[in-house]
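Shown here: the complex without one of its protein chains, the others still in place.
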Amino acid sequence: MEKYLEILNYAIYGAAILLLLIGLYGALTKKSLIKIVLGLSIMDSGVHLLMISIGYLKNGTAPIFSPGHENELAKMVDPVPQALVLTAIVIGFGVTAVALALVIRLYKHHNTLRIDEIKNLKW
Amino acid sequence: MDIINIILLVFLAGALLTAFAGKVSSIVQDTLFLITIIVPAILFFLNININSETVISLSKIQLTFGLTPLSLFFAFIVFGLAILAGFYAVGQMQGKKRKGYLYFNFLLSIAAMFGILVSKDLVSFFIFWEIMTWSSYLLVIYNGKNVQQIGIKYFVMSAIGAYAMLMAIVIVHSLTGSFLISDMIDGFADMSAGMKLLIPILLLTGFGVKAALMPLHIWAPDAYSNAPMSYTSVFSGALSKMGIYGMVIVFMTLITKLPQESLIRDIIAWLGAITAAISTLWAIKQDDAKRLLAYSSIGQLGYIVVGVAIGTPLAMLAGLFLAFMHGVFKSTLFMVVGAVEKQTGTSNLKEVTGLIRKMPWTFLAALISIIALAGIPPLGGFVGKWMLYESLITSNHYLLVTLVFFSSTAAFLYCYKFLFGFFLGQEEKEWAHVKEAPAIMVVPMLILSAISVVLGTFPQLILKPINSALAFYGMPDTYNNLWKESMIFNKWGDQVALTPIVYGIAIVFVIFAVFLFFKNRKTSRYVTTKDISTSGEVPKEYENLTFKENFFQPFLRAVEPAMRRQMDKYMLAFAKGLEDLFDFTRRIYNGNGQTYAIYALLFVILLLLLSNNLFS
Amino acid sequence: MKKAIILISLTILGVYLIDIFTGIGFGTQHFASGVKDAYLIGSKETLRVSNVVTSIVVNFRGFDTLGEVTVLFLASMALGGILYKKRHDVGERSVLFPSTRIVMSGAKLLFPSIVLLGAYVFIHGHLSPGGGFQGGTIIATGFLLMLITYRNYSVSHNRLSWVESLAGVLFISLGLAGYFVHDSFLANVFPEGKLNDLFSGGVIGIIYVAVGFKVAAELTGIIYTILHEKD
Partner (left out) sequence: MVGTPVLFIVIPLLAAFIIPLTGMVWKNSVRIIPGIVLSYMLILSISLLWHITETGTVIEVIAGWKPPIGINLVFSPFSGFFATLMIFLGLLVWVYSYKFKRNIDSEPALKYFILLMLLVTGSVGIVLTGDIFNMFVFIEIVGISGYGLTSFYTRRDSAEAAFKYLFMGSIASTFLLLAIMIVYSQLGTLNIAEIADKMPMMSNKLKVISLIFFMLAIGVEAEMFPLNGWAPDVYTQAPGPIGAAFAGIVAKAATYATIRVMFTMYDLSGAMDFLIVMGILTFIVAETTALRQDRLKRMLAYSSIGQMGLVMVAFGIGTKEGIFAALFLIFNHAIIKGLLFFSGSYLVYTKKEKHISDVNGMGKYLPITSVLFTIGAFAIIGLPPFSGFWGKLAILTAAADSKMVALIAIILSVSVLEAVYYLRVVNRIYFFPKKESMETQKPTINALIAMISLGIIILVIGFYPDLITGFIDRAAADLMDKTGYIKDILTINN
């Protein structure tokens, strides 16, 4: 039983990696630009989840010295990945916004969202 | 500041000034151009000092300049031709466009040749070599005819040669830790066997391109014939000699230390001889005088290479002597073509006829140079060829001498074709207006012709510097014992043995000519070619009585199999194949962003799978 | 074929990733000594900021945040460039379904409280979970709500620009104050105060407020630009 729980511990890693792979799969196989952007976002989320879970400590607390918990330093989870994820999320948001704007323009320009039809620039 | 630096700076400043002086006035530009050629020449010859060295120190590299006797000899050729061709160019460029462009590149390539000769280290050698290449490249495409093919061909071949040389240079540097030519020569003996073979081959490739050696010669016919003739005379006369200069150094210093010495010598000599033979045949076939001379140049360079490659003292003497002679007479001939082209507007041998009376001085120069080219005594060409044959025979290269002799004889055909085409034959109305070229063009030709004549009788004038040049690289001193080397010299050492005979013949000839002149003074009458009505049939105006069409057809038909395989075509096919291949490979950039992302994924996967082997 | 290759590749990638991360282990301390402890102690002792993530984001790694804010700024600027139209028609937006009266009134009702919540989140960023980014995002959602509910609701671009720029300038000026006073960019120039006080952590709280304003303005601007696209 404990062994299975041990494996369950890794479920969050598994989920994150699965998200990453799903996102990548979507970005690489879907033809619609919107779906590709979605895929990229999902991929990003997967990595963010992975980052957060790396910093986790078993039975840890949030890295906040709230009143009454000022001395729980050893139990606190690693705050660094959380800070990094915050930055990464914001950056991911910016990139997604730009991507969607580009998609809008591509659609206006080519009147299609299929990536394999938008190939004016090649070779 | 050493004199060499000053000369180079004068060249550079002069070139820049000349290029822009066209905005001021044409005369100023011409004057500046000539000054820029003459001043360095004077400076140079007033300050010849074999032992001095100038070093320009950069943090990584030291550029060393200095003179050797060999480079002094070549500097004679370069400066002499440059001055004469310079005057000629001023005449030829009268009223043409892009004068500044021509002058600039002309000066730059002269400067580069000078730089090559005074370079004592490989880097500055290479720098000047490349400057020479691109400045001559810019002149090859000067006429704008088919530049994409001709220019690129020239540049690609040059680049192949230059990069082979560069490869040799950096390898030498890595092995000896120095760029100095003398260090290369000293350190050569200690190199590994593979490097010993690789370095001379790479260097010879580099020099072989400029010397138009088979199979690296494909650029030459087009390049020589497409450049303006004032420059081609330098191009063929002096610039190609830079290849010979390099070859002489390689053969005298590096090849001698090789175990495979005789093999390489034979291969290069054979290549030279084959070059000579094939290009002579091609020259016969040409109808354009420029191309004819271009092929002829390649052939002549072939002889020179044979001489240099065989490498016995006599062969070396012959090679370098021929190099000098070739510079003299071939540049005269190119000048002749240029003059004819300027006056008639074409250089096609089929079209232009009967200029002998219109351009007598040009004809005289052409005649003398053709005689020198063909190797007929008593002009300079004969001495060189004799020495070459003799050296080949004494070193037991009988097959080689046969081939050389064959091409030399075949050369008569195109010599005749050239002379006949322009100057003899019937006078066409079309060319009735043609006048003699301006003096500024004719005088350089005549001066060069005079040199051909003088050297035929007094070859020692030039053999002496050649001898001291060779002695510098350890060749036994032959100058005082020339008679031991060749039967063309008499025991007194300084005269051609045939000279009395030649003089005898000449005197008889002159007396006969004078006799004829006086005898026929009253009775002679000028007739045109059409004036043959006495034989019963009056030719019409339009009937072509010259036999310029299909000149030497039977002969060409006989040698045609030998000419069917053209290096050009193979190389072009190769280039085409490469381009098709690249067209295929560039399809990996198929324009689909998703595909690029898939590449990225595959890149990662591949690296992950190979990671154990890649990194450890 | 292509899909098969991708699937296989992704499987391989997945196997490698799982292999790595099971190797790393979950829920345990992976490294002997890292910067983590220094951050925890520094936040408590020196900066007196109880939310360690905030002190990392704003102070220890404040430079990242500056870059992050710049990324947002750039994104809104690039967006404006990409979706640029000659004349800004501020007229009605096209919406699939016009909102009902209930939605309209509800939105009006919710909007102030959303903004207030956002403000609360970024003002207390150094005390509790939350901060400038989170608060700013919440405020932007308020604007989003208004924008999708009311067809002709408009936000003044100029006003957004002002907020955006001033907040950015405030952030950098506070940083530069540290540069001039303590020779180190972003160094604290205000008194630290007491742990778990609203006015604690010196500049950190103020910077996070600036970040909150900036993020709110930028996000709103981005949403506004995209919503104004006609297809």
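Per-chain residue numbering starts at 1, and chain names A, B and C are given in the order in which the chains are listed.
Operating definition for what follows: contacts are C-beta pairs under 8 Å (C-beta built on N, C-alpha and C of every residue); 3 or more make two chains touch, one makes a residue touch a chain.
Because the structure is predicted, anything quoted here is derived from the model rather than measured.
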item	value
Missing chain: touched chains present in the view	A, B, C
Contact partner of the left-out chain, one of B:45, B:398, B:517 or B:596	B:596
Hidden-chain contact residue, picked from the options C:78, C:110 or C:206	C:78
Where the unshown chain meets chain B, residue by residue	58-60, 123, 126-128, 130-131, 133-134, 137, 141, 144, 147-148, 151-152, 155-156, 159-160, 163-164, 166-167, 170-171, 173-174, 198, 579, 581-583, 585-586, 588-589, 593-597, 599-600, 602-604, 607-608, 611-612, 614-616
Footprint left on chain C by the chain that the document does not show	16, 20, 23-24, 30-36, 38-39, 42, 59-64, 66-68, 70-71, 73-75, 77-78, 80-82, 84, 86, 158, 161-162, 164-166, 168-169, 172-173, 175-176, 178-179, 182-188
Residues in chain A touching the chain absent from view	20, 24, 27, 33, 36, 40, 43-44, 47-48, 50-51, 54, 80-81, 84, 87-88, 91-92, 94-95, 98-99, 102-103, 105-106, 109-110, 118, 120-121, 123
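Everything below uses one rule, namely that only the chains that are shown with their structure count from here on.
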item	value
Chain A and chain C, separation of their C-alpha mean positions in angstrom	16
Distance between the centres, which are taken as Cα means, of chain B and chain A, whole angstrom	70
Junction residues of chain A, two or more chains touched	24, 28-29
Per-residue overlap in chain C, given as positions that touch at least 2 other chains	2, 6, 10, 13
Partner chain B, residues of chain C touching it in the complex	2, 5-6, 9-10, 12-13, 16
Touching residues on chain A, where the partner in the complex is chain C	9-10, 12-14, 17-18, 20-21, 24-25, 28-29, 50, 53-54, 56-58, 60, 62-67, 70, 73, 76, 78-80, 82-84, 86-87, 89-91, 93-95, 97-98, 100-102, 104-105, 107-108
Residue numbers on chain A that touch chain B, as the complex places them	24, 27-29, 31, 36, 115-116, 118-123
